[in-house]
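A single protein chain has been removed from this complex, and every other one stays in its place.
Take a look at subunit A:
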Amino acid sequence: MSATFLGIPPFPEAARAAVNDSRLRHNLRKATHTIRDKRGAVVTELEEDWERLRSEGAAIKSHTLRHLDHYLEQLEAAVERAGGHVHWAADAAEANAIVTRLVRETGETDVVKVKSMATQEIELNDALAEAGITAYETDLAELIVQLGDDLPSHILVPAIHLGRSQIREIFLDQMAEWGVAAPEGLTDDPRALAEAARVHLRERFLRTRTAISGANFAVADSGTLVVLESEGNGRMCLTLPETLISVVGIEKIVPTWADLEVFLQTLPRSSTGERMNPYTSTWTGVTPGDGPQEFHLVLLDNGRTDVLADTVGRQALRCIRCSACLNTCPVYERTGGHAYGSVYPGPIGAILTPQLRGMSSEVDEALPYASSLCGACYEVCPVAIDIPEVLVHLREEVASGPGHLGEKAVMKGAEAVLGSSHALAAAQRAAGAARNLVPRHLPGMAGAWTDTRDLPGVPAESFRQWWNKHEKGQS
């Protein structure tokens, strides 16, 4: 029913196609630079306090992860005390089965959805469709992606790859099939397009009695769930229906209500470059007479405990999905999100996806290499995830796995030469003598390396040779 990341080729191949798409590159450059500049301004405004908030955010998240079993049980007890129901899902199939059962119990066949990475990760909409339940995405960009039978390409602005005229066409072609049709004479003015979405979805919000969301944070001590958004579609879904089902990754926990002091400052500034996002909703279980009277929390593992078990890779679970690393990454800026073959694109996706999926495919094995290791992602991360460190760690894992025989043989040879000063001197003399014979593109197996790089020039003599000559000349 909907598009899937399955079958997207490994990063180098997908990236080559993306880089050749000049319209995509134009859209991406404009978008990433705009958000990047806005972020820079509101982060600078907090001066030295920004670094303190950043390290405190990292410390809170690291601490929570190190005692995750404790905080999960505390959260469960608090949510149940407040009148909510808690369900545990070890993997995507279990989570989908739980949500499908819960929706069936309401007797409804339509649900409205708040944008949620977790439900995209488990492909919940497809699972619901198989059970005869239609899930309507209500975030504007997610709506565009759903109507266009497309895939999200950015964590925060999923339709970043599309221009206004493409969006207009999608609305004109598809809205009628999903509900209220686009108005005749719809222009490609963003205001007109947003108004069309408002009218299209308003009927749906007033009528639909079951909603599905994710959450940005789950507070263990109070049992409070938190959703940050801009448009108000989140408030509609979290407030108007009778039943609310929230699918939340087990890493979204923070220990105390007071911890939100940190993240409510760092998340909006890092993601949209705003001092605060327009709307944030928090709810604790159910409130009699206000909002949904049935609340279900589905706690999702789906590979997260595998990430947790890796003491280097664990820090990826600190991620609060702000997408600052995408907007600052020179690789993402040129390839866009689809090339990463996952709902989690960009630098964070390059470390999270292969860990969650267990490097089980060519796509996953290529992802740790989808980076120049420039470190810009680490600089902007509001929870100080050392993405380059994890990338290198994952590359080690890929390299120590089966295959890569040619590379291993070359490295073995290099080890022999670099391990002995005599062997190195002999090799350097030979290389210097043959320097004009070295082609720019290497033949055979090594050609794969020079496909994407220039071979460095070989100097006439090594530094040691030069030093020896000069030392002798002066003495």
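Assume contacts are C-beta pairs under 8 Å (C-beta built on N, C-alpha and C of every residue); 3 or more make two chains touch, one makes a residue touch a chain; residues count from 1.
Throughout what follows, contacts and distances are computed from a predicted model.
Student: Given the options "Carbohydrate ABC transporter permease", "Translesion error-prone DNA polymerase V subunit UmuC", "Cytochrome c oxidase subunit 1" or "L-lactate dehydrogenase complex protein LldG", which would UniProt use as the protein name of the unshown chain?
Tutor: Of the names offered in "Carbohydrate ABC transporter permease", "Translesion error-prone DNA polymerase V subunit UmuC", "Cytochrome c oxidase subunit 1" or "L-lactate dehydrogenase complex protein LldG", the absent chain's UniProt record gives "L-lactate dehydrogenase complex protein LldG".
Student: Using the document's definition of touch, tell me which of A:H67, A:K408, A:R429 or A:R464 contacts the absent chain.
Tutor: Considering all chains, including the one not shown, the answer is A:H67.
Student: Taking the full complex into account, find the residue in A:R16, A:R202, A:K408 or A:K469 that is in contact with the omitted chain.
Tutor: A:R202
Student: Which of A:A18, A:I35, A:A324 or A:L356 sits in contact with the chain that's absent?
Tutor: That would be A:I35, which touches the missing chain.
Student: In the full complex, which of A:P255, A:G341, A:P368 or A:P382 touches the chain missing from this view?
Tutor: A:P255
Student: Could you pull out which residues of subunit A are in touch with the chain that's been left out?
Tutor: Interface with the chain not displayed, on the subunit A side: 27, 30-31, 34-35, 45-47, 49, 52-53, 55-56, 59-60, 63, 66-70, 72-73, 82, 87-90, 94, 98, 138-141, 144, 157-160, 163-164, 167, 190-191, 193-194, 197-198, 201-202, 205-206, 219, 222, 224, 230-233, 235-236, 238-240, 250, 255, 257-258, 260-262, 264-265, 268, 272, 274-284, 287-291, 299, 301, 305-306, 308-309, 311.
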